[in-house]
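With one protein chain withheld, the remaining protein chains of the complex are depicted in position.
When the chains are written out, they are named A and B in that same order, and each has its own residue count from 1.
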Amino acid sequence: MDETISLVLFSGTDDKLMAAATLAAGGAAMGKPVHILLQYWALDAFRKDRTGVDHGLSPEAGEKGRAAFKAAARAGQASWADTLRAARELGEIDIQACSQSMAVLKLEQSDLDPLVDGVQGIAAFFINAGSGQIVFI
Amino acid sequence: MDETISLVLFSGTDDKLMAAATLAAGGAAMGKPVHILLQYWALDAFRKDRTGVDHGLSPEAGEKGRAAFKAAARAGQASWADTLRAARELGEIDIQACSQSMAVLKLEQSDLDPLVDGVQGIAAFFINAGSGQIVFI
Partner (left out) sequence: MDETISLVLFSGTDDKLMAAATLAAGGAAMGKPVHILLQYWALDAFRKDRTGVDHGLSPEAGEKGRAAFKAAARAGQASWADTLRAARELGEIDIQACSQSMAVLKLEQSDLDPLVDGVQGIAAFFINAGSGQIVFI
């Protein structure tokens, strides 16, 4: 199962980033090359010294959802950033910042966490994605 | 057209669940095997005795969107849960709860609606998805 999976990460809330990290880690563990493109609020969450802070949850999570999410973290569930770091040991994961979003948010690569491998335009994204799966989160 | 389509349902608002049910029913009617993985707030919406309650809409729906959505329901539009139940008669739909989300929300399968066929890890999800389409909703 070596077809690539390409994830476009748009949302920067901890619940969506956790869903994304789970898919990335699962795909990498199955031997699929994983390409990640960071846009807008997901890109903002990958700023240096920001991956560990609380980015909130989707509005629909509600109070009960927030409590469940925090209890899981206290019980030892790895964060989305740590899940991605560990997944790098399991397989092939490439994380690129979208050049257009970098311009909108006025960021340089030196502003980003070392998890981010580089900055990429949309053409390079499509070349790497080929005819593989593309998932927008 | 027998390629599979795999839907990762993350959001639990009635508008996104309706969009998901429409894609699932349409895919099944076209002869595509449909795999559904329930995460977080979508999983919460599939709790027993909860599929029929009001789960709200996306924040952007606004008052006008909410009114239009409710008017459509009063005019006889099937709910997302009923659309999924009917789609089962049309084709092959498999609905699995994500094991990680089950742990976060502290749910057992007996807590879930009979629409849910089982509990699945991310590796099984990728095996079933194969090289077919993956859609995150």
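The rule we apply is simple: a contact is a pair of C-beta atoms (placed from the backbone, for glycine too) under 8 Å apart; a residue touches a chain by one contact, two chains touch by 3 or more.
Computed from a predicted model, the values in this text were never measured in an experiment.
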| item | value |
| --- | --- |
| Residues belonging to chain A that touch the chain removed from view | 8, 10-13, 39-41, 44, 55-56, 59, 98, 100, 103-106, 122-123, 125-127, 129-131, 133-136 |
| Positions on chain B where the hidden chain makes contact | 1, 3, 5, 15-16, 19, 22-23, 25-27, 29-30, 32, 58-61, 65, 68-69, 72, 77, 132-133, 135-137 |
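The criterion applied here is as follows: only the chains that are shown with their structure count from here on.
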| item | value |
| --- | --- |
| Computed distance of Cα centres, chain B from chain A, in Å | 23 |
